[in-house]
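Shown here: the complex without one of its protein chains, the others still in place.
Here the chain labels run A, B and C in written order, and each chain numbers its own residues starting at 1.
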Amino acid sequence: MLEKLKEIVCEANRQLPKYGLVTFTWGNVSGIDREKGLMVIKPSGVEYDEMKPENMAVVDLLGNRVEGIYKPSSDMATHLALYQAWPELGGIVHTHSRWATSFAQAGRGIPALGTTQADYFHGEIPCTRPMRPKEIGSPDDAAAESPYERETGNVIVETFRRLGTLPEEVPGVLVYSHGPFAWGTDPWSAVHNAVVMEEAAFMDFHSLMLEPQLPPMQRELLDKHFLRKHGAHAYYGQK
Amino acid sequence: MLEKLKEIVCEANRQLPKYGLVTFTWGNVSGIDREKGLMVIKPSGVEYDEMKPENMAVVDLLGNRVEGIYKPSSDMATHLALYQAWPELGGIVHTHSRWATSFAQAGRGIPALGTTQADYFHGEIPCTRPMRPKEIGSPDDAAAESPYERETGNVIVETFRRLGTLPEEVPGVLVYSHGPFAWGTDPWSAVHNAVVMEEAAFMDFHSLMLEPQLPPMQRELLDKHFLRKHGAHAYYGQK
Amino acid sequence: MLEKLKEIVCEANRQLPKYGLVTFTWGNVSGIDREKGLMVIKPSGVEYDEMKPENMAVVDLLGNRVEGIYKPSSDMATHLALYQAWPELGGIVHTHSRWATSFAQAGRGIPALGTTQADYFHGEIPCTRPMRPKEIGSPDDAAAESPYERETGNVIVETFRRLGTLPEEVPGVLVYSHGPFAWGTDPWSAVHNAVVMEEAAFMDFHSLMLEPQLPPMQRELLDKHFLRKHGAHAYYGQK
Partner (left out) sequence: MLEKLKEIVCEANRQLPKYGLVTFTWGNVSGIDREKGLMVIKPSGVEYDEMKPENMAVVDLLGNRVEGIYKPSSDMATHLALYQAWPELGGIVHTHSRWATSFAQAGRGIPALGTTQADYFHGEIPCTRPMRPKEIGSPDDAAAESPYERETGNVIVETFRRLGTLPEEVPGVLVYSHGPFAWGTDPWSAVHNAVVMEEAAFMDFHSLMLEPQLPPMQRELLDKHFLRKHGAHAYYGQK
């Protein structure tokens, strides 16, 4: 069942260490088959280099395990909340990548300061508000009753609604005191966007150290770079 | 004697360069067999890639060499002081890893600013006070009469007592002007915690540069992350 | 046609990941055959490790594709503008290398602070002014009608004219909110200068954090280092 998607999700998970986005098992990628209503996601706490397609966890959109002997990632409910809110998503990645997480810990978004970010993100990558105690729940909650992971997804969706930002224009977010989530039309593009976010966080950190009051880049340049890659008249690559 | 523990300690030492925690021979891991009252530790000044289980030094809890032709790490007495004060420890690691040592040199602990740290450390990783001249001793002290290494362990224990911090909740510390120690229930978990500490130090440095007045993360989030991995109701991994 | 130049340009492109200057496909190198009036350049969006000499795009100096099934890099027109303005150029490289781009995003040049830069750049590596909306054009422009890429070249040339800087003395520039371009007498020397620029940006960032008011290095030392490598009496290397 879902053999192709399990292969893709497994391979996308294995790219996380290749691109330097993870330490130990701290990152997970998922993919969705919208027709069948099933999500494939990394199993919890399994090493990337021992991971095989048949280890991937398959769950339905309520989070029930459908196949596989492994428990899904503890972040499963966050992935599900995003897929449910945003039908355009085909893949999601969560990591604790070093530079993006440094911004998340500071409670700051990653501003659009240059064309590296503009090529993939049509503006600032926002940071959510802190989560409320009720959303975090009790440390004694068992997995099944914990509101935390689902509410992490909800606070991401709320952030985009509040800012009027579209998830297909800004395919990533920082969760306050936590770290980045990125997404795309499939698991591979989600990983791609996570790499770009990390690169942009690196550059923005240093630009802001040089010029603490640096304003966002000019609107015309932001639009030009995003749309020459993603607009109706895109002309980048071999398309 | 202790063949299994020597293998584990040797392998744990060899992971230090793999995780980028050491330059040259600047780091050492030990493990303890509490029933036999013996500690196995890296030999002093030996290269990691030439190290074999039979090179490990075995000492009793007074630091007497019991087996092996190699002298134990010059930090032996610090390890022994920690094992004696804290019966829950099964492995200890000391390094001069770059990011954690940068905080130690600044005399500052590594504050809990995000979930990366909260997953393994239930609060700030503290920094000890400076050592007193009497504790450091004379530069002419021979190894056997030097109080310095044992007092380094004592000042760590004093720090945790003063703060009311439990070593199983915060499995690591910074020694002022020196560098990090980390521990765990076995040598491997000690190395694991040392890697997390280095990662947290990296992130905290950059978050603090972005927001110098950044307060610690919210208590509820700290508890949630630590306890979903380490509490009675833990649900992370394949347990 | 141009078999030798295609090999050189292909090999120079493949050096970009080797020197850590690129992520994904974010960098391109070109070379020119001035006698034939043809430029060879990386194809758009192709991976470095799949790249072969026969994939290189060959265009005339108006940007018309002369050979090859691949579309040239979307930055083609910037390369052409520089070759046309500066007859001494034989190779050009553009990347989003991390440290140089951090300066470009901050809108600051890379000042001459030490002999590392002085060995290859006879002074500050300047940053252009922001581009004007008219120069950027509309996000709906198709590739053929977009003024943006050519104007990027023009603003570079304008910067050097305004400052009275010679491109053979300062073989590189930062484009505001964008990233670095470097050049040389051939594609290899262009890559070499791009590596030096990245190294100098790293060092300058940290020197400026230590001493924010740091003035440029003394003129005599700048001249000595640049000219002992590049002057009439050069004596560096095995020449």
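FYI, a residue touches a chain if its C-beta (ideal position, glycine included) is under 8 Å from a C-beta of that chain, and two chains touch if they have at least 3 such contacts.
Everything numeric in this text was worked out from a predicted model, so none of it was measured.
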For this session: Just list which of the chains on display the missing one touches.
Result: B, C
Exercise. Any idea which of B:Trp26, B:Trp86 or B:Tyr236 touches the chain not displayed?
Worked result: B:Trp26
Seminar exercise, completed: Across the whole complex, the chain not displayed is touched by chain C residues 113-116, 192, 195-196, 199, 202-207, 209-211, 214, 217-218, 220-221, 223-224, 226-228, 231-233, 235-238
For this session: Considering the whole complex rather than only what is displayed, give the residues of chain B touching the chain that is not shown.
Result: 23-24, 26, 43-46, 70-71, 74, 96, 98-99, 101-108, 130-131, 133, 136-137, 139-143, 146, 148, 177-179, 205, 208-209
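The definition used in the following text is that only the chains that are shown with their structure count from here on.
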For this session: Tell me which chains count as touching both chain A and chain B.
Result: none
Problem set entry | Middle chain, criterion being Cα centroid separation | A
Exercise. Nearest 5 degrees, what's the C-alpha rotation angle taking chain A to chain C?
Worked result: 90
For this session: Could you put a whole-Å number on the gap between the CA centroids of chain A and chain C?
Result: 33
Exercise. Any idea how many Å lie between the Cα centroids of chain B and chain C?
Worked result: 47
Exercise. Residues of chain B touching 2+ other chains?
Worked result: none
